[in-house]
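The other protein chains are all here in position, but one chain of the complex has been omitted.
Chains here go by letter, A, B and C, matching the order in which they are written, and residues are numbered from 1 within each.
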Amino acid sequence: MEYKFDLDKNEISVKEFKAFLSEIKKNNGALMPALQRAQELFNYLPKEVLKIISDELNIPLAEIYGVATFYSQFSFIPKGENQINVCLGTACYVKGAQAILEEFEKELGIKQGETTSDLKFSIGQARCLGDCSKAPVVMINSDIFPLVKKKDVKKILDDYR
Amino acid sequence: MKTVKLTIDNKEIEVDSSLTVIQAAELAGIDIPKLCYDERLDIFGACRMCIVEIEGNRKLQTACSTKVREGMVVHTKTDRVIEARKDILGLLLDNHPNDCLICEKAGSCLLQDYAYEYGVKFRTHSGKTRDPYIDDTNPFYIYDAQKCILCGLCVRVCSRLQVTGAIDFVNRGFDTIIGTPFNDGLINSNCVSCGNCVSACPTGALMPKSKEKFRAWEVKKVKTTCAFCGVGCQINLLVKDDKVVGVEPVKDAVNEGLLCVKGKFSFNFINHPDRLNTPLLKEDGVFKEISWDRAYEIIKEKVDKYMEENGPDSFAGLSSARCTNEENYLFQKLFRAVLKTNNIDHCARL
Amino acid sequence: MYRDRLVKIRDEKKPEIVEKLLRDDVVELRGERVVLKGDYYKNQLRIALRNCDIINPFDIEEYIAFDGYFSLYKALSSLSQSEVVETMKNSLLRGRGGAGFPTGKKWEEAFSFDADQKYIICNADEGDPGAFMDRSILEKDPHSVLEGMAIGGYAIGANKGFIYVRAEYPQAVKTLKHAIAQAKEKGLLGEDIFGMGFNFDIELRLGSGAFVCGEGTALIESIEGHRGMPRPKLQRTAHVGLWGKPTIINNVETFANVPPIILNGADWFRSIGTEKSPGTKVFSLVGKIENAGLVEVPMGTKLRDIVFDIGGGCQNNKEYKAVQTGGPSGGCIPKEYLDVAVDFESLASIGSIMGSGGMVVMDESTCMIDIAKYFLEFSVDESCGKCIPCREGTRRMYEILELITEGKADMEDLEELERLAHVVSDTSLCGLGQTAPNPVITTLKYYKDEYLAHIVDKKCPAKSCKALITYRISDRCIGCTICKKNCPVDAIQGELKAKHSIDIEKCIKCGSCYEVCPVKPIKAVEIY
Partner (left out) sequence: MTNSIAEIKNNDTIFVIGSNTTETHPVIGAFIKQAVKKGAKLIVADPREIELSRFADVHLQLKPGTNIALINGMMNVIIENKLYDEEYINKNCENFEELARLVKNYPPERSAEICGVDKDLIIKAALIYANSPNAGIYYTMGVTQHSTGTHAVMSLSNLALLCGNIGKENAGINPLRGQNNVQGASDMGATPADLTGYQKIFHRESLEKFERAWSTKLSDRVGATITEMFKLIEEEKIKFLYIMGENPVVSDPDTNHVISALKKVDFLIVQDIFFTETCEYADLVLPAVSFAQKDGTFTNTERRVQRVRKAVKENGLAKPDWQIIMEIMNTLGYEKKYTEPKEIMKEISSLTPQYSGINYEKIDANGIQWPCKDKDDTGTKFLHKDKISRGKGLFMPVEYVKSRETPDDEYPFILTTGRILYHYHTRTMTGREEGLNEIAGSSYIEINDETANRLSIQNGDKVRVKSRRGEIITRAKVVNTIDRDVLFMPFHFTDGQANYLTNTFVDEIAKIPELKVSAVSIEKLKEEDHV
């Protein structure tokens, strides 16, 4: 899934970012600070922003991408406002968590590990949230939903929409 | 130049003190295996195949990243070294498709060569292997991550020698591959298709998209000069059944092992069906095939005619900056010595 | 004049601070030294942590009050560069980041190597799981690090320093930023320090989540803006380091030790600890220990004294099984070696390492294979992927450990594991790769019987590996049905007030039944 980074909508941040780049570009080793600032400002590393870094710091885009994928703190997908984690621990799995996960995916039109284009929701999976007796369990942000059924999914989401 | 004396595999040699063990061994005619080493590049130290035992060191040392020292005693083929190399090769094979039978690289693959030399086989195991990733977007070559040993030669050739920087390592650890920005494919990167990465790849990970099927041992190599610009890059034409099927750069030459997209990949014109195969004469606006004898006859007729009617300066010749010295020499000789005119020029100006 | 200013601040501030701390019953006086009060601190000797929890880290004057920046003044005003190097050499201070390389020797290498530019780097990329020594120093006494770096800069002729700190330590970043700004404002960093013509500036660089950047050359790569992949050591970092210039990398604790050494002299430092490992070492004592926390003791202190006298032994009176030192690069030390002296040589002699100071205590309920697997998984995740043995080898080792904990391994797998452990440690490029198998090697050495129990008997003696345990309901069952109600997979049968039973075919070993069983004092649900 592609996330169209809206340069216009982010105009202020982009301007701020460019100002930051022109300040640091005379320093040796400006790439890491640049990436860190970008992650901070945009909450992920959009392609467009990496291209700006490439142009301003005169570093090939491939090298920037190589560096960015090396460090685990950088992300290429914006995190949604609401993080949904479906527990896929054994108990939940046995109780049909996979179907629940699929229902979330269907409902939001994204896959696990992705974020909706309005940046509202991200879906992830969890490895045992330690609530096996209430399986299947779903966690949204820090709220726990026990004994989730497929038909509950829409209703659960509505509260966050 | 300061020199030092050292012993490698009981052979005593004296070499420049700035050399590394791997360079000294090469001078001594001792081959140390290596997968990520290229004398044109900085030491990378990733493959660990060049490990040797150095007396006085408890640990194994990599020959590529160890400088020679006075009195150093190096052993490149002890049991310990050989076992370690076998283990490293085994680890590579564990994460490499067992498809040498159909791999185009077979016969010129360093991994295969070393596996053979050290007697290491593929084994079955239940562990993870690298996820499939293929970049076939470039018209001339293909990258197959599963055959990649991550020696980084392609990345370093691209960034340090070609200085394009179209590819780099992507991800970390076991998930590392060689990729383009956002894995959008070579064709969407700043790749200039020079293929210098392909020439450097020791395995079948980066391979030309060949129209012809050929095995490394079936081709004869003919060293010649590339015909696409004035740099004069030295190349080996790979020839199978009287057909040029590939090109590889020569390292010890003006081009230092580099080529451009034309030199590396534009060889199909040689055996192209459109090639002119016979002299053609235009008669009534239509070209007809004629023999060489007939062609020469016509030329003689024309020359005699104009020589008599118009004199030597009615002849003119355009020689070619694409032909050899010998041909250019003969061409001007033809005009000067035989046709008696200096109306001769070539396209130096274009 | 500059010294007078320092003295004035010290003389004004110190009584004030001490008085307040005494009033709050936080500290006590040990001779002239102000130390934290309480049993936990009684047997500690705090040099690197000397100011932690005593001064306010956001007030440079409080640092000065406890002799802060007097060492830098002393170095600049009365010692030549080579004298500083000499002092450090004589102190025999060894790098506290893990490898224990003599600091003075390192400095001498950089000092005697001619270059137009040199660098000092403080490695604050503390990444070992369970270790937080450096973090405490950075957050609670940042100036001790800045001062140590400045002294290092003076000694080798560097005017620029970098602190490479993990991004996961936002508080440390904040404290450091503040401290650097304050020191600059006071003229203790920056141009012409103490008016003696020495310039030294410090810049913060943040990591971005790569454990391998704790390795010196990877750290340099990272500062330079590259992937943090270690470089082969064709040349010493002290000669060819950051941007090809002579570079000294020391860790946080090492730098924190520098000011006291300069101030009190090498002899004083050598009087503490052992002959070959003088001084103290900070440990973060965690795991199944009664009193978890930071411990600083003289080198050579017995492990038993740390775990039992200071740490108070295992929680819940469980039996001590092992202590893991040195994080993913270290090893597990069994009961037999509790009397080992904690110093570089002694730990190495039993297959572990000092490491940066993580000490994870384990009790009888910890499965050693599971621990080895845990650390291997960490190494797999954090391997940079550059060299073959570490990238491929740690993954294969992890897979074998997985098989063992699942009861699917045979003796051949165990042999393979041992072989792989040696390849990886013998042939990896950097220190991390070379030491990654240590958790496996030491557990194989000291807990082979546990491995055999998993492989041959298909049992986990610690009853921790899910695949190898079964839940059963004993005759103590009172038939309350609570377990039945809580079972997520309906694997429990039984009528009210009658003994229940578990269908082991259905059981997914989630442990819910065990957790909820109300029978006392011994639960009716048993683990085999």
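By definition in this document, contacts are C-beta pairs under 8 Å (C-beta built on N, C-alpha and C of every residue); 3 or more make two chains touch, one makes a residue touch a chain.
All of these numbers come straight from a predicted model, not from anything done at the bench.
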Chains shown that the absent chain touches, full complex: B
Selected residue (touches chain absent from view) among B:Y37, B:F169 or B:F265: B:F265
Residues belonging to chain B that touch the chain removed from view: 139-140, 160-163, 187, 192-194, 209, 222-234, 237, 239, 242-244, 252-255, 258-262, 265-272, 274-282, 287, 291-292, 295-300, 302-303, 306, 309-310, 312-350
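Operating definition for what follows: only the chains that are shown with their structure count from here on.
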Most centrally placed chain, judged by C-alpha centres: C
Geometric centre distance via CA averages, chain C-chain B, whole Å: 49
Distance between the centres, which are taken as Cα means, of chain B and chain A, whole angstrom: 43
Multi-partner residues of chain A (at least 2 other chains): 59, 63, 66-67, 70-72
Two or more partner chains touched - positions in chain B: 168-169, 171-172
Residues of chain B that touch chain C when the two form their complex: 20, 43-48, 51, 59-60, 62, 64-67, 84, 87-88, 91-92, 94-95, 125-128, 149-150, 152, 168-169, 171-176
Chain A to chain B touching residues, read off their complex: 47, 50, 59-67, 69-72, 76
Complex contacts: residues of chain A adjacent to chain C: 28-33, 35-36, 59, 63, 66-67, 70-74, 89-92, 94-95, 132-135
